[in-house]
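A single protein chain has been omitted; all remaining protein chains appear in their positions.
Just so it is clear, A, B and C label the chains in written order, and each chain counts residues from 1 on its own.
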Amino acid sequence: MTINQQQLIDWRREFHQFPETGWCEFLTTTKLAAYLSEMGFEVRLGKAIINEEFVRGRQQAIVDAGLKRAIEKGADQNWLDKMDGYTGLVAIFDSGKAGNTVALRFDIDCVNVQETAAPGHIPNQLGFRSQNDGFMHACGHDGHMAIGLGVAQWIADNKAQLNGKIKLVFQPAEEGVRGAAAIAASGIVDDADYFAASHLSFCADSGTIIANPKKFLCTTKIDIRYQGKPAHAGAAPHLGRNALLAAAHAVTQLHGISRHGDGMTRINVGVLKAGEGRNVIPTTAEVQLEVRGENAEINQYMVDQVMQIAKGISVSFDVAYETEIMGEAVDLDNDAELVDLISELAEKETGVTQVAPTYSFNGSEDATILGRRVQQHGGKAIYFIVGADRTAGHHQAEFDFDEKQLLTGVNLYTALLQRLNG
Amino acid sequence: MTINQQQLIDWRREFHQFPETGWCEFLTTTKLAAYLSEMGFEVRLGKAIINEEFVRGRQQAIVDAGLKRAIEKGADQNWLDKMDGYTGLVAIFDSGKAGNTVALRFDIDCVNVQETAAPGHIPNQLGFRSQNDGFMHACGHDGHMAIGLGVAQWIADNKAQLNGKIKLVFQPAEEGVRGAAAIAASGIVDDADYFAASHLSFCADSGTIIANPKKFLCTTKIDIRYQGKPAHAGAAPHLGRNALLAAAHAVTQLHGISRHGDGMTRINVGVLKAGEGRNVIPTTAEVQLEVRGENAEINQYMVDQVMQIAKGISVSFDVAYETEIMGEAVDLDNDAELVDLISELAEKETGVTQVAPTYSFNGSEDATILGRRVQQHGGKAIYFIVGADRTAGHHQAEFDFDEKQLLTGVNLYTALLQRLNG
Amino acid sequence: MTINQQQLIDWRREFHQFPETGWCEFLTTTKLAAYLSEMGFEVRLGKAIINEEFVRGRQQAIVDAGLKRAIEKGADQNWLDKMDGYTGLVAIFDSGKAGNTVALRFDIDCVNVQETAAPGHIPNQLGFRSQNDGFMHACGHDGHMAIGLGVAQWIADNKAQLNGKIKLVFQPAEEGVRGAAAIAASGIVDDADYFAASHLSFCADSGTIIANPKKFLCTTKIDIRYQGKPAHAGAAPHLGRNALLAAAHAVTQLHGISRHGDGMTRINVGVLKAGEGRNVIPTTAEVQLEVRGENAEINQYMVDQVMQIAKGISVSFDVAYETEIMGEAVDLDNDAELVDLISELAEKETGVTQVAPTYSFNGSEDATILGRRVQQHGGKAIYFIVGADRTAGHHQAEFDFDEKQLLTGVNLYTALLQRLNG
Partner (left out) sequence: MTINQQQLIDWRREFHQFPETGWCEFLTTTKLAAYLSEMGFEVRLGKAIINEEFVRGRQQAIVDAGLKRAIEKGADQNWLDKMDGYTGLVAIFDSGKAGNTVALRFDIDCVNVQETAAPGHIPNQLGFRSQNDGFMHACGHDGHMAIGLGVAQWIADNKAQLNGKIKLVFQPAEEGVRGAAAIAASGIVDDADYFAASHLSFCADSGTIIANPKKFLCTTKIDIRYQGKPAHAGAAPHLGRNALLAAAHAVTQLHGISRHGDGMTRINVGVLKAGEGRNVIPTTAEVQLEVRGENAEINQYMVDQVMQIAKGISVSFDVAYETEIMGEAVDLDNDAELVDLISELAEKETGVTQVAPTYSFNGSEDATILGRRVQQHGGKAIYFIVGADRTAGHHQAEFDFDEKQLLTGVNLYTALLQRLNG
């Protein structure tokens, strides 16, 4: 049996209309839950698949607003109750027979972009543009979910022929690399023998499969917050504790963290907000930064330096401080067995005209955290790219992709499952 | 004839209900214009008394919002047309006879404070609390306007006995010391032989007149804005021009401006906002600061250093920049003739129990700019304080003052005019 | 009996030839000890009058070199043995009769200046120029010692008429305000009912006595030293701990210490030396700074901020650090009784044409530490200035002063003793 291409497109367009930002995918999760339980999967939702200690970059006020909107848009309260405040789900198929455990990951959040109003933009022409102002599936995660549901449908349709276990991980908050850490830490993929995840389009056009991307940048996103003491800047400046001045010095120290002799590093303080008024010694400052490293050890070196500086500054300026890890991703070395397998399967796929074995990813993706978790527990992992023509770069208001490649994605995953669980 | 105390209180309470922030006093100005033209004064409004080159700290978006609300609240369109976008007015009485030209200044803007909801707060009890959310006459400028109108009424009632010329300056945007520079630069007070201005309450209780405040802090409020170039912080950081990093270094340099051997200086960067996102080289940064100096020369030293640093940083980081003076005030040495005169008149005033000749103001007030302008043109100037009990400090949500002192203020000004123009 | 003016000049010229820098006044001390013991004083030397915990700015290598030269120049080994490594002495006269204890202080060190070779310079003309290359009595301490010996001679000549006790403190290391703290902390002046010290020339010409200098600046001289870890700057910069970078950031933080609302402050990092080579991560850095404050409390605020920053930087950069107080002086309020007394005595002195009662010192002098110590123990203190024409500013290579004023100094001190111990 083949997958119905129109069904994939319909799913994708449905999700495209209700984009939800990271940790707010309440409507999205309830819709997925409904589809997947209907197909016969065991569905574990929200808090059940989250280790709260590793939740990154989740702000309660934003979550509350997201939940409120999801309810207004008709999210099913029964599912919401089960989620207990957290989004995402894992759908589990257990054949009851011996065999491999395979985990596949699909990310479900959108980006904070206002979709273009250009009449030529297909979602506008065909009437499926974002109904959530300021949010858009401009990275293709709507497509990833459609692929996930297609794979699920195939499993449901072929369950008798399958052995082992399959876990479909629908992960929240990939943007900002915030969601994977908490799911990995829950242990839900620890028993996986194989793990696979992929991205649509990226840099590859329709017809191309990149089987072995390399150079995933390890990254950690960190916020530093300083809390000082106010004082009148004219009358008694010496009584203040200046959080803004502390933060400014922190920035100058952070950008001066030494290069690492063993490989690439990056540091960027991307946002700085401090102070309350011109004539008051500033009492609050927030420094939003990210570091990167060529590998996990080098990235950790950067994190350590940041933490050291955050603390040293608090001593110098006698201000209180806190740091929060807002996101993280690691690097991933794809296992050769899976690279070979995906390459072989891709070669056989109709419509695939080029299998590009390696490619420098030069970005961060938190599927790597799940992949490395599986590898650390003895399993094998791969992250690959399913080419698709696009109308604009990812994260741009004009982004759209070739929906025909949804089927390519489903076909590759199901061919993989056929091999591993067939 | 004596002034009607209840009239003063009524005026004050009327203005208290419609507080408007600096450069947005559209309803306020139209009301004043109506009263003063009704009394027979020549009224010059808005742009007519403004030198646009010296307008400080006026943001068009805020002005637009203020104008919109003023129109909603019923501001007279005829007066608005004459104002041509600017607030404030000068009411002129010309006796047609030889004599002194005397300028008095009353400030008309409110502060950005939400008035307390406490039931014991008199404006709540008596039903005249602010109807403009987030704005409040919490500094007593509503009282200053009432005094100004009382003085105007007295002039109108006594015009036959007066000689020379009297100019009543109703000045916008005193908060942040933003409004006086543009009015002074218009030349409207250049012909004044005498200039007087005052503040209600401040640090003095009912019954006290401070005839000779000293130590007005010279101050300049400056914004520095840097404009850089974006780049992906992971892939191509070297292509960016980092406005946030520039601003952080600017802050560290600014706070290091050398003390001045000849007297007190201050520097405070009170607000810093920079950057767009964690993984993008930041392209915008705004540094909001103020400097102070014990006298105009020392304050100018600080301004010069700030400008030098703003420029040097733009060179170091290859970012574009602009600086804007957002406010300014100078110091003022009250002329002895006027100090003696106010002291003498205050001694005679019923209800004045103490005339305190000197006092350290230790704050900034832009009436000083008008006073110094008059002095530079050969006139004499004074700034004094009319004591009034208060329920809380100025600028606090619970601020209210003893309305009986409005009459004290009017009596002092009219006694002064009697001497100078009688 | 009157003092022999030629004797004073001879003494001064003798000391002028053997200038010794702070903590190295070995030859000087032995010469003084010889003269004073010969006159009959009890002499306590070096370590006996020092509390080592409060020794400031004494570097062993420099002391060793100084001692070596003093021995070469003929310093008496017996005296050196008694000094036990420290310079300075206190000569004590005890009348055995009831009466006041009076302490006078004379400083004995030179400055690190190469004396001019100009033929018109009197020490060159008359053959008493410095024989110690790179060192010169360019501040007049040679004259102070001559005055001290003159006073001693007078005491010796008049001992029968005196009562109470007199302590002549010949203090090392006044330059850099390094020596007084250790002598004060030894307790040697704790029993003094009166304390007096003075400076020759300064800003006053021959014939002028300034009886009541004010505005002595409190100051603390501090060194901060950072110790990092080396690494090859190309191959493994991340393995280093960068002491130079730490020090540079320390400097930027130090100069940003907030002004104090209650009075004048100063901060100056005057010297910074760091690093070993261009391609090695620097491992050592020394920051030499001073702070000042309008009073002791404000000065202490500055010291506290410096210490906080020194520590914070060590945390940020993971470098070891130490701080050392290299010198210190406080402010001094002269006691009115002594101001009146010196004024009265000065008026009577032949050759004194002007007694200027107050004057802004605007500098630092560590006699203040001894004076305040006496005041804290219930005694009274004064620091005054004995005017003397000078050929150039203090500390300049061309400095010389009017030697006739040595007698004025002696006369004032002996007149004072006559009153207090007569």
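Assume contacts are C-beta pairs under 8 Å (C-beta built on N, C-alpha and C of every residue); 3 or more make two chains touch, one makes a residue touch a chain.
It should be emphasised that the depicted structure is a prediction, and the values quoted were computed from it without experimental measurement.
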item	value
Sole residue of C:Arg13, C:Arg69, C:His255 or C:His394 that reaches the chain not shown, by the stated touch rule	C:His255
Touch with the omitted chain, as defined above, among B:Lys82, B:His260, B:Arg278 or B:Arg292	B:His260
Among B:Gln153, B:Thr220, B:Ser314 or B:Asn334, residue touching the chain not depicted	B:Ser314
Which residue of C:Ala233, C:Ala388 or C:Leu406 touches the chain not shown here	C:Ala233
Listed residues B:Lys31, B:His249 or B:Arg266, member touching the removed chain	B:His249
Positions on chain A where the hidden chain makes contact	252-253, 255-256, 258-259, 264-267
Hidden partner interface residues of chain B, rising order	232, 234-240, 242, 245, 249, 252-253, 256, 258-262, 281, 301, 308-309, 311-318
Chain C residues that touch the omitted chain in the full complex	176, 217, 219, 221, 233-235, 237, 244-245, 247-249, 251-252, 255, 266, 268-282, 285, 288-290, 292, 326, 362-364
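Simple rule for what comes next: only the chains that are shown with their structure count from here on.
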item	value
Same vs different contact residues, chain A with chain B, by half of numbers used	same
Central chain (distance from its CA mean to the mean of all protein CA atoms)	B
Approximate Å spacing (C-alpha centroids) for the pair chain A, chain C	68
Interchain centroid distance [CA atoms averaged], chain A/chain B, Å	52
In chain C, residues with contacts to at least two other chains	252-253, 256, 258-259
